[in-house]
Every structure is written in C-alpha cells, then in structure tokens.
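Of the protein chains in this complex, one is absent; all others appear in place.
And then chain A:
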Amino acid sequence: MIHFDNVTKVYPSQNRPALAHVNVAIEKGEFLFLVGPSGSGKSTFLRLILKEERPSQGHVHVAGKDLSRLSNWKVPHLRRRIGCVFQDFRLLPNKNVFENVAFALEVIGKPRRFIGKVVPEVVDLVGLEGKMHRMPDELSGGEQQRVAIARAFVNRPMILLADEPTGNIDPATSIGIMKVLDRINRTGTTVVMATHDAAIVDAFRKRVVELEDGRVVRDQSRGVYGQAY
C-alpha cells in the first residue's frame, strides 16, 4: 500500500537530512506505529505520503503509484484516498460536529443526500451518537479528536495517517481514541500512527518502526516502544 524506496529528504535550509535512506513497506490493512523522538523525521514521513513534500532522493509509492510521477493536478485525488488526523484536531470552530464532518465531503463535491446519509453513520462509528449538533468548544478534547477522525474517515480512505493523535489527550481518553482507530483498521483501512506515547504502543502490540535522526533503527512486528525511552 505504501512503499518507501531508499527515500532521503533534505530540507533546503538544513544540512542534516530529515530522512536518510528509508526503506519501509506497509501492506494493505496494516496498523503501524511510527515512533522516535521529536525531529526524528516522523512528520516528514507522513508528509511524503501526502505529497506535501517531495523526496530529495528515492521514490514513494502509494497504492501502486509512484508519487514523483503523479502530476500536481492529480494530487487532490490522491489525498481523497488518504485520511489525516492531527494532534491539534484542526476542527472549524464555527461549524458543529455534523458540519465539520460534512465539510470534507462538500468540498469534494459530494451530493447533499449522500452527505446526509453517510455523516451520521461515521459520527456513530466514532462514538459521538447524539452529539451531532454540538459545537467544537462544547466538546472535550477526546470528543474533538473523534470528530476529527470521523472527518478523516468519512470518505472511506484506504489509508489513515495520524500524527500524534493522542498528544493532547489524557491517557484514559487516549484508550478510547485508540479503540476508534483500531475499529477503523478492522474495516481494512491501513493506519499509520506517529506517536510518543509509550503506554499505547506497548499496550497494542502492533508493528513498530522507529526513526532516529532520519534513519530507521528498528522495524519490528508486534513491537513495544523500546527501553531507551
């Protein structure tokens, strides 16, 4: 589903590469934790999958397509098949739960009847039944992140990227978020989650890829966060 083929990324103003000679293959339906300290290249890894950045060397393949050969006007179509969740939720404060989730479908031109049917299903899936008309500031952090996950998943993407989704949430609530991500993974969606949260990684026992200074130092199935941290 996602293949990193000897990928190096150097940002123009920096000497040290953000990623160096990374080879990772992620199969369809996998759940992968991307771990490592800040600045180890986790976010760059995710941005390369979205074609927000281009590799300086090497190739990134997503869903069988070489992103370096993907023309710019096709990038939106790539992103429709990838959902994204962030540490800071990125909800629209002037829209309620339904409208926030519906926004993702409206801007890709889906018909209103389809939106009216699909959005409540997804809102139920992430466990926010009955809160469709709440505004973001009336929700807890965990609930806001569920809205963000619903928005990322509402278009049924093949891949879900999560950049520290539990970074702003207390441990008890994080478990709930992880259960939602697990539920989404069980529908066949590939999930890549960058995280600092050792407890979660240790509890879930999924595949772990560890980055350090832009290099892959560990790629382990059913792994733990690691002793060093």
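FYI, a residue touches a chain if its C-beta (ideal position, glycine included) is under 8 Å from a C-beta of that chain, and two chains touch if they have at least 3 such contacts; residues count from 1.
FYI, contacts and distances are computed from a predicted model.
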Missing subunit (named according to UniProt) among the choices "Cell division protein FtsX", "Lactate utilization protein", "Kef-type potassium/proton antiporter accessory protein, CPA2 family" or "ATP-grasp ribosomal peptide maturase": "Cell division protein FtsX"
Among A:H3, A:H21, A:H59 or A:R79, the residue in touch with the chain that has been omitted: A:R79
Which of A:D66, A:E106, A:D170 or A:D202 contacts the chain that the document leaves out: A:E106
Touching residue (missing chain; options A:A25, A:L92 or A:A198): A:L92
Contact set of chain A toward the excluded chain (per top definition): 50, 72-73, 76-82, 84, 90, 92, 103-104, 106-109, 111-112, 151-152, 155
